[in-house]
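With one protein chain withheld, the remaining protein chains of the complex are depicted in position.
First chain written, first letter: the chains are A, B and C, and each begins at residue 1.
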Amino acid sequence: MSNSMGNQLKITSFGESHGPNIGVVVDGLPSQILIDEVFIQAALDKRKPGQSPITSQRKESDHFQILSGVFEGYSTGAPITIIIPNSNAKSKDYEHLKNIFRPGHADFVYDKKYGNRDYKGGGRSSARITAGWVAAGAIAALYLKQISKIEVQAVVSSIYNIHLEKPYSQYDWNKADSNIVRCPDEDKANAMIQLIERMQTEGNSVGGTIACKIENVPVGLGEPVFNKLNADLAKAMLSINAVKGIQFGSGFDSTLLLGSQNNDVPGNHQNNDGGITAGISNGEAITFELAFKPTSSISLPQQAINKNGEIETISITGRHDPCVLPRAIPIVAAMAALVVTDHYLLNLKFLK
Amino acid sequence: MSNSMGNQLKITSFGESHGPNIGVVVDGLPSQILIDEVFIQAALDKRKPGQSPITSQRKESDHFQILSGVFEGYSTGAPITIIIPNSNAKSKDYEHLKNIFRPGHADFVYDKKYGNRDYKGGGRSSARITAGWVAAGAIAALYLKQISKIEVQAVVSSIYNIHLEKPYSQYDWNKADSNIVRCPDEDKANAMIQLIERMQTEGNSVGGTIACKIENVPVGLGEPVFNKLNADLAKAMLSINAVKGIQFGSGFDSTLLLGSQNNDVPGNHQNNDGGITAGISNGEAITFELAFKPTSSISLPQQAINKNGEIETISITGRHDPCVLPRAIPIVAAMAALVVTDHYLLNLKFLK
Amino acid sequence: MSNSMGNQLKITSFGESHGPNIGVVVDGLPSQILIDEVFIQAALDKRKPGQSPITSQRKESDHFQILSGVFEGYSTGAPITIIIPNSNAKSKDYEHLKNIFRPGHADFVYDKKYGNRDYKGGGRSSARITAGWVAAGAIAALYLKQISKIEVQAVVSSIYNIHLEKPYSQYDWNKADSNIVRCPDEDKANAMIQLIERMQTEGNSVGGTIACKIENVPVGLGEPVFNKLNADLAKAMLSINAVKGIQFGSGFDSTLLLGSQNNDVPGNHQNNDGGITAGISNGEAITFELAFKPTSSISLPQQAINKNGEIETISITGRHDPCVLPRAIPIVAAMAALVVTDHYLLNLKFLK
Partner (left out) sequence: MSNSMGNQLKITSFGESHGPNIGVVVDGLPSQILIDEVFIQAALDKRKPGQSPITSQRKESDHFQILSGVFEGYSTGAPITIIIPNSNAKSKDYEHLKNIFRPGHADFVYDKKYGNRDYKGGGRSSARITAGWVAAGAIAALYLKQISKIEVQAVVSSIYNIHLEKPYSQYDWNKADSNIVRCPDEDKANAMIQLIERMQTEGNSVGGTIACKIENVPVGLGEPVFNKLNADLAKAMLSINAVKGIQFGSGFDSTLLLGSQNNDVPGNHQNNDGGITAGISNGEAITFELAFKPTSSISLPQQAINKNGEIETISITGRHDPCVLPRAIPIVAAMAALVVTDHYLLNLKFLK
């Protein structure tokens, strides 16, 4: 395994869903940054299960504990370690899946690669470990708030076939926090919520897209040719299990434009490049969108292979999210903040 | 800048379009691999300009020279260095653009970041440097051929609004090499070629999509949670300047499927996960698709900002590709071979 | 700061002397290694304070806790996190040193670099954090025991002017564990102990040398030209604060030999190269020796600079080690085991 990310700001993720806790080490944060615990907890609360009727009903308080690196409320320059206890690991929920490889899950590949699959809720491959990423990302966001004007925001732009209709820049992204699905259009949000509730009832699941924007990024972040800002963002986002695609700016739609239409020229105000040109931030808002596949765990009966290579019909009970996107919003924002902070620190010497 | 990629197999890219040559160092290749120069040249020939009527008409032979790491035809374990001369750098083609930031190009961000823009054809940001990547990728492909059964292939799946209609797995990908646009469907290929020729005439440009598949990858490549195979592939592909998006398996379309439809279960033969689950190869073919924006260099007049912050109307003359996709095929294949080899070497100890 | 070490086996160190605990994350250990907790505790017990009359009399049980990566007693491939509580952090011991930069300590450089010195016993620069390294090294040693025949041993070869007289290979290194100073010669050990006790009484301190050997290392570990095995060992050893020098094989004494004398030729049985040639293990025992400066903390009055730049006379009270070498033995062995395991894992593919 390889559980570290970043160069100037390096995070190391650890823990598994069945253990006493999950956690993260954040190394490279400059000293004298105020570590606002309320801010960190708020980020974790946006990710925690049981926060609304459309998320998993597992109960985890997700209260974190700082083990190192903070002295009288401020960072010291030393690595900051945060752990988050697993208070509600109901291992028996998983006992019946011990010999089955659940479709879309890590069960099969972990079993083949490591030889000792941890069947209790996914172990290391569980989305639970992203709680540590969110805590680390909140620390990066605190740094950005205190040192720069950079701001990261993420919203749900589609669930299944319900999609924001206008260009995303025409919405007030702050409104996304006013509803439980985290979509900035109230009507669409309601339709999305109804759809997710239907999935919950039917034992099925849906995916969708999350849009992210990072504003006030100075010109010059990104290191060609192999640590470009978009490349690092893509790598970080693809670390989220359910993410199956990413597009920057006009993305796949750019293939349906002519060069004369797609080029960002003065006056057309379109930012088709998504704020990054040739791997370097160009001063416009950085924008990208992520595809999340529908949750793999569904309670509808489906076929699966067991350890003997036979096909069985299984039904995954338990308290799964019918749609992961509302809870993925803080994860996307965290990963974006981490990548941007990493590049910002590297370029501090050039920036005024 | 940061010009190295990979862990076990590390490549370091160097050179710029105006200099005597571009090149690459490939470090970490095991010894005793036959370095077949004909194979490497064939890869370079697929990327070189002037190869067909629909590519840039610049003339570069792109003959390479090995400076180190090969002894009597075989790798020694030492770093292999390859250089490719820039025989046709017509600097005067660019003189008139000296004070202009071309839309969609690195001109503006390099000027701000490095303070000394090289206006002669892009310098380090030029796509010319990918010739080195192709040579490195050919070496990785030679390794894979000699040691494993892994095979990488890439084809054009769409140009502008002309798109392959059937699932890609239903095409014979080897047919892509029989036409100059490198699309496996002959009729579509002809339509694409006509469209690109029209763009050439009109002084405009188009983009499109490239599909890539990697077959016979053993189960187990990929290092959770921050060096997942898909994450590393995404980072490598986003290093290509024109790439604006990537999707694995069903990708963005997975958001339009229910969980019960999208899950790869025994019997549905769909490989929606694109051969990678939870960041680890699952034994199915790895499949992904890339969005290439239309070439930024067009000869149609367009607005641009100059060094004084004023808007000018420019027309980019020169011998530019009206569509980069045919020449990008070997680049995509090279980057895929490099990433897979890197992970393969890391896991050699586990694989038998 | 930069708190990670290693490539295949990467450790991340965290924690400080004043906090709730110190710890370590060990990432990259293969799965299915038996994690013998008794073995790990024994290593920690060799490092802990209060273990004998000649060490610091602070009381720390140094009982560790595994937070992640172990399932039913075996490694899973996931990162193993270990924490060790700081049970006896008497902060008031240090209150009077708040505004003084202690000679030989990190006080001054941390204050200048991070701006917020943690005066309570050194914080992150405290030798206490090496408890985490020892735990990580014990895990590496468990791996080596279970997978290879490689064995690491370290002994005290000199304290101040009391030095082993015969070539080290003529001693039975196992005898070092029979005395509290960890020297394989009983008479020398007694003299060393008396000397250290005198230092304790006088409020002074002494240094000395530690010899390390690593046996049964297969030929071929080490990556020229910039990750040579000796270079990586040197870097790891110089991470220990009190280490001021390292020499391999005949080391500095090789400068007093002619080429005809120093060359290891068949028949002279001398291993002047210390088991590593051109950066690669050559099959002989790897041998090196480390210089440890005398403990900087002494209770004799000495001059020091305070935060106002004035000179003060201070006397460092507290429970300091008059000589760190006996407790440094497990640290040296741990770092050696970590470096060798890292290289062993990288070369597993070549070794049979």
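Rule of thumb we're sticking to: a residue touches a chain if its C-beta (ideal position, glycine included) is under 8 Å from a C-beta of that chain, and two chains touch if they have at least 3 such contacts.
Note that the structure is predicted; figures quoted are calculated from it, not measured.
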item: Residue of B:Gly50, B:Gly77, B:Gly203 or B:Gly283 in touch with the missing chain, whole complex considered; value: B:Gly77
item: Listed residues C:Gln41, C:Asn190 or C:Ser239, member touching the removed chain; value: C:Ser239
item: Residues from chain A at the interface with the omitted partner, ascending; value: 7, 345, 348-349
item: Positions on chain C contacted by the hidden chain, ascending; value: 1-5, 13, 103-106, 108-110, 112-113, 124-125, 129, 158, 160-161, 199, 204-209, 219-220, 222-228, 230-232, 234-239, 241, 244-252, 254-267, 272-274, 277-282, 291-298, 300, 302-305, 311, 350
item: Chain B, residues in touch with the chain not shown (by the definition above); value: 1-4, 10, 12-16, 18-23, 25, 27-28, 31-32, 67-69, 71, 74, 76-81, 83, 110, 113-116, 118, 123-124
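Following the convention adopted for this analysis, only the chains that are shown with their structure count from here on.
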item: Geometric centre: closest chain by C-alpha means; value: A
item: Whole-Å gap between the CA centroids of chain B and chain C; value: 47
